[in-house]
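Here it is: the structure, laid out below.
The other protein chains are all here in position, but one chain of the complex has been omitted.
Letters are used for the chains, namely A, B and C, taken in the order the chains are written, and counting of residues starts over at 1 for each.
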Amino acid sequence: MAKVTYDKEITALLVIDPYNDFIAEGGKLWDRVKGVAEANECVPHMVQVLHAARQAELRVFYALHHRYRPGDYETWKYIAPVQKAAWLHKSFEYGTWGGEIRREFEPQPGDIVAQEHWCSSGFANTDLDLQLKKHGIHKLIVIGLIAHTCVEATVRYAAELGYEVTLVKDATADYSDEEMHAALDVNLPNYASAILITNEVVALLSALSP
Amino acid sequence: MAKVTYDKEITALLVIDPYNDFIAEGGKLWDRVKGVAEANECVPHMVQVLHAARQAELRVFYALHHRYRPGDYETWKYIAPVQKAAWLHKSFEYGTWGGEIRREFEPQPGDIVAQEHWCSSGFANTDLDLQLKKHGIHKLIVIGLIAHTCVEATVRYAAELGYEVTLVKDATADYSDEEMHAALDVNLPNYASAILITNEVVALLSALSP
Amino acid sequence: MAKVTYDKEITALLVIDPYNDFIAEGGKLWDRVKGVAEANECVPHMVQVLHAARQAELRVFYALHHRYRPGDYETWKYIAPVQKAAWLHKSFEYGTWGGEIRREFEPQPGDIVAQEHWCSSGFANTDLDLQLKKHGIHKLIVIGLIAHTCVEATVRYAAELGYEVTLVKDATADYSDEEMHAALDVNLPNYASAILITNEVVALLSALSP
Partner (left out) sequence: MAKVTYDKEITALLVIDPYNDFIAEGGKLWDRVKGVAEANECVPHMVQVLHAARQAELRVFYALHHRYRPGDYETWKYIAPVQKAAWLHKSFEYGTWGGEIRREFEPQPGDIVAQEHWCSSGFANTDLDLQLKKHGIHKLIVIGLIAHTCVEATVRYAAELGYEVTLVKDATADYSDEEMHAALDVNLPNYASAILITNEVVALLSALSP
């Protein structure tokens, strides 16, 4: 894998779906995620990368899944399985604790929260690509959930749209090792220019700090 | 999996990358593909689905990877690994036999060949979505190569953009069983509304025939 | 101009920016709009078309401009003049009456409100195209404001993306007759398949009513 470098003018951190439903005790999907997430210390690593990015004064962007609201899907003629599941489970229900961002990842002033997306990619049908361009960003460091759905979809779209991506592999998680493996080892090496661990990314970001 | 039905007014066949380089003896990538492709009879199945679609008078669309031309990548500041590989291998080189469509899949009058794409999704940065809309299409039956790169990327994008997808799982192939498994069993069940075998799709299409 | 017909399964009404700031007495931009808007009875015509569409059971979609929030633009490196103006004037300020939809146009259950857009086109960087596809829509009847900015931008994008558009020319308005003329008479005849008056559209919609 090519040695990766960051220039803070064109690099941003992208945080994907840090909802309580995914990564907080009591969240609707936490029981399915926690096996993988605790094994690789996903949440503490996400916090470490976020702090290192803020320390280095990288701009922080959020790509968030649509929060369920009544009436979202009833009138659709065409629907993908992942959307049926979101409908059935009322994932990230708007107005509930599960649909809030876990406390440590609350957006701060100056962060950019893109519009919520309807399927898995943070880019599809949202203003994420626009906001990245408005801030002059060409390189993304990606953390968050779920590895083989929203993370993989967002990294694939990022590559399709011309961004250079670093994925932090111990700052993501999945429902099973098999799904994690499909995303991190089989598919994403084609689209992410670097797949690093938290310590490596934190070291690279520290070198940028003012 | 929900029972799938097709209405010929809104359904099309989408053929992905039937290049000689992928699926013809002597093609640059055939040696890497043929293990999986011969085991599941990928090419004969692709031909069967194509004929059944033509018989049923479904519109046929082609999503094709960019054919390598000198000067394509030299000036890019940002490049994904899958694009570096295409550059290195000169995949589907323009003007060569490898960059031609395998004879059985030659587009016919009335077929729609979308603009070539630069990464893996047939939708990204092309006119495929436009052409589908211009023809009133909402449902896609997908065949072709490679399962975990262009096929998966195109199916994911199709779902993100609102299409309902059927993937024909023995009319696609990959470099290895593991990659095939990641695409067909791990990831695509989230995005494709149906994942069927050729016989099932041919039966459904036969029921539509005039 | 070709005779236009509507099939209710594939036709929708698209209402653009019916904010108090534009079309209500006391709105920030009403003083600039009211000359043209009162002369052509824009608001009563918009109401008539909306009612006729609901009567005919057409799906109603809303394309809304971004509501100003503090911090929106301060960090952008690149900004268009129309965005600078929105920043300066705090147009459609979030949480204020001016940023609310005029009472007669309040979205009803079953209506689809697309994500807010950042420039002029209701399609750019939003989920409008997705929502139209999810509902099987191919034809749009367009009403709302401002003719030469958001309306023209949205109609142009609709045509680029494959939709067939009817514009209701006395259910839109502008800051001046010259700007109205540029949109309705010079530019949009290239992109809208029909440019009709309210009475014509209401008659066509009445013919569809159950």
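What we mean here is this: contacts are C-beta pairs under 8 Å (C-beta built on N, C-alpha and C of every residue); 3 or more make two chains touch, one makes a residue touch a chain.
Just so it is clear, the structure is predicted and the values come from calculations on it, not from any experiment.
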Among the options B:K8, B:R32 or B:H135, the absent chain makes contact with B:H135
Out of B:H45, B:R59 or B:K169, only one touches the absent chain, namely B:R59
Absent-chain interface residues of chain C come out as 77-82, 85, 118-121, 124-125, 138-139, 148-149, 152-153, 156-157, 159-165, 178-179, 181-183, 186-187, 189-193
Absent-chain interface residues of chain B come out as 59, 71, 75-79, 109-110, 112, 115-116, 118, 124-127, 129-130, 133-136
Listed in rising order, the chain A residues that touch the chain left out are 129-130, 133-134, 136, 138, 160-163
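We adopt the following convention: only the chains that are shown with their structure count from here on.
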Chain A onto chain B, same sequence, C-alpha superposition: rotation to the nearest 5 degrees is 180
So, in whole Å, the Cα centroid of chain B is separated from that of chain C by 38
Dist(centroid_CA(chain A), centroid_CA(chain B)) in Å evaluates to 28
Residue numbers in chain C touching two or more further chains are 129-130, 133-134, 136
